[in-house]
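Shown here: the complex without one of its protein chains, the others still in place.
To keep things simple, chains are lettered A and B as they appear, and every chain counts its residues starting from 1.
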Amino acid sequence: MLAALSGLAGYNTLLVTLGATLLGLAAGGAGAFVFLRKRALVSDAVSHATLPGIGLAFIVMVMLGGDGRWLPGLILGSAISAGIGLLCVEWITRRTRLSEDAAIGAVLSVFFGLGIVLLTVIQGMSSGRQAGLEGFLLGSTAGMLASEAWTIAIAGAVTAASVVALRRPMTLVAFDPEYARSQGVNVRWTDLSIMALVLLVTVIGLKVVGLILIVALLVIPPVIARFWTDRVDVMLIVSALSGGIAGGVGTVVSTLAPGLPTGPVIVLTAFALFALSLLAAPRRGIFAAALRHVSTQRRVHLRQGLLSLYRGEPILDAQTLAALRRAGFIRADGVATKAGRAAAQARAVDAARWATLRSLRGDDPALEAHDGMTDMTEVLTPDQIADIDRVRGQLRGVA
Amino acid sequence: MLGAEFVQLSLTPMLIGILSAVACALPGNFLLLRRQALIGDAISHVVLPGIVVAFVITGTITAWPMMIGAGVAALVAVGLIEVIKRLGRVEPGAAMGLVFTTLFAAGVLLLERTDTSAVHIDVDHALMGSLESLIWFDATGWGSLLDPVALAGLPPQLGRLLIVTVAMVLFLRVMWRGLVITTFDPGYARAIGLPVNWIGFALVVMTAIAAVAAFDAVGSIIVIAMFVCPPAAARLMTNRLVHQIWWSVGFAVLSAILGYILAGYGPGWIGAAASVSAAGMIATVSGVILALACLFAPERRRAQQATA
């Protein structure tokens, strides 16, 4: 890895790595907004819709007597057709009864089909210089020209900068479109500019990652970020960073051995980060969630069991019995222990306190925390509870 | 145009195209209504890793291991999507995009790292298929349809797709009520005791079978297009599900025939020499049909949209 960076592998590799990192940052940032708008797969339609543009640009450039492979020209063509694809998705969703997923599926398959038709046209062209347009399907950084690497690095930087510049209105729209509208943000235009960023990332990524896999760089980083935070601004940063890491590390790894295509390695790096997050994230990760489920279930049974003990009702539920036994509140034969009787008494007092608070001050904010399982002592101060107990005593005295 | 040459060169590719289109469009109707149109997309992407793994394990490129590999990959993908959705509480679209790109990437990587120089699997083929090459060598004319020797030489894809299409029709017939009610109102379906999850799973399995069988013959582009475009266009023609299914079959057949003819003979009409990809053209035609439906079909608007 150091060898790759220290220039042994060459100036181009360094440039491509830099470009891929910037691309990843930009993709992670733009992807976060798309993700928050719940439109992750719109980027799939955008990326597939680049293909006819690439084909047409090639044909036009050859017909004008130029080199069909000129990267900026191909990027321009792909951007135009991807833009048309995007507008088609919007138009179908707004103007017909079809839902967005159907519009995405239709646009991506039809544009891609048209692109394939154009590729076969190019294959049959007398110029014959079909020249690895298939490289755009899966990306290839091997044998990339320095000028191409520069194009990618600069465009990546521009996109990353645009994400930073536009983050405020985009965050507003992604978080709460209605509120954004009330704040004078043009939601439709902001949505379109989010999509324009997606489009930009896609066309830059074509050469590095390829059009089938670029969608991964837009989709996976925000999913990773969502596991680690609930805050939009933090999520944006984490998403961009994960994209950058995937882009950079993936590119470097792919230069370490021959036959490691860049795009797939970048995607698999991103997936590795995702898998780690899925398993280990502190609140939303699988382990954390499973632990929480078990502990909630146990607390529910314990609580129900104690209330039944207090009321002297028979307990039949096996899980409840097990929970009580484990806590030492009942003996093996089901008779309550001393600790069990005390705990049952405490639960009953707590339930009575909540009931008093509710009838006394039904709008008390503390009631929001009341889910049947939280002790009042966790929410209110001893003084406040003493107040409630006083009222409770009075009520009982009256009755 | 419809002579012996047609029977030998065009009849079987056309039939295979039609059957592929219909086999995919049928389950596509329910995927569309369940907002799962992109499941077809995801499944067709993971077919590649499936066949590569099958090749690595068996070392051959015969049809059955490939199809089983692709089918297993499709089920793995669907399972993973479900797991990530449920356990990670990730939005369905994002979960889908995550899984199919990752599996596709793994497939490409494996393909590059495996010595496949001796055989012909490549990404292009997986995408575009080779519909044009599925010709009927043994046919000498229409009479060959009655000649058992010639019939034995039919491309095996034709028979497989015929079986899959028939299976699809039977599946829809048998599961019709369950599919309709779990699609329309899953909460109610659960309350009256329908196995909602199992019916959804069965639909996805049938989708995978259609995708794999069609993929083998025509590549994944047609597969994705046929899952979405004919049912979507059909939805805009009618407000009755049964009619929608019939329309979708009609559109699928029309796309296949028109697309094949345009790809094979279209370039000649405008003076170009070579033909173009039939799979790509069939997908394109299905898109044109959908576009026309979006513009002119009688039921293209929602009830609220119509009054608004």
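FYI, a contact is a pair of C-beta atoms (placed from the backbone, for glycine too) under 8 Å apart; a residue touches a chain by one contact, two chains touch by 3 or more.
Here is the rule we use: contacts and distances are computed from a predicted model.
Participant: Could you tell me which of "NADH-quinone oxidoreductase subunit B", "V-type ATP synthase beta chain", "Electron transfer flavoprotein subunit alpha" or "Manganese/zinc/iron transport system ATP-binding protein" is the UniProt name of the chain missing from the displayed complex?
Facilitator: "Manganese/zinc/iron transport system ATP-binding protein"
Participant: Which of B:Leu15, B:Leu33 or B:Leu158 touches the chain that is not shown?
Facilitator: Spelled out, the listed residue whose C-beta touches the missing chain is B:Leu33.
Participant: Please identify which residue in A:Arg168, A:Arg188 or A:Arg292 touches the non-displayed chain.
Facilitator: Selected residue, touching the omitted chain: A:Arg292.
Participant: Kindly state which of the options B:Pro49, B:Gly88, B:Gly178 or B:Gly287 is in contact with the chain not pictured.
Facilitator: Per the contact definition at the top, the residue touching the missing chain is B:Gly178.
Participant: For chain A, which residues reach the chain that was dropped from this view?
Facilitator: That gives, for chain A, the contact residues 97, 289, 292-293, 296-297, 300-301, 303-304, 307, 317, 319-320, 355, 358-359, 361-364, 367, 370-373.
Participant: Which parts of chain B face the unshown chain closely enough to count as touching?
Facilitator: Residues touching the hidden chain, for chain B, are 33, 174-178, 180-181, 183-185, 187-188, 190-194, 235, 238-241, 243-244, 302-303.
Methods note: only the chains that are shown with their structure count from here on.
Participant: List the centre-to-centre spacing of chain A and chain B in whole Å, with centres computed as mean CA coordinates.
Facilitator: Taking the average C-alpha coordinate of chain A and of chain B, the gap between them is 29 Å.
Participant: Show which residues of chain A lie in contact with chain B when the two form their complex.
Facilitator: Where chain A meets chain B, its residues are 35, 38-41, 43-44, 91-92, 95-99, 101-102, 104-106, 108-117, 119-121, 123-124, 134, 137-138, 212-213, 215-216, 218-220, 222-223, 226-227, 259-261, 263-265, 267-268, 271, 274, 278, 284, 286, 289.
Participant: Per the contact definition, I'd like the list of chain B residues that touch chain A in the complex.
Facilitator: Listed in rising order, the residues are 32, 35-38, 40-41, 45, 84, 87-91, 93-98, 101-102, 104-106, 108-109, 112-113, 123-124, 127-128, 221-222, 224-225, 227-229, 232, 235-236, 263, 267, 272-277, 279-284, 286-287, 290, 294, 299-302, 305.
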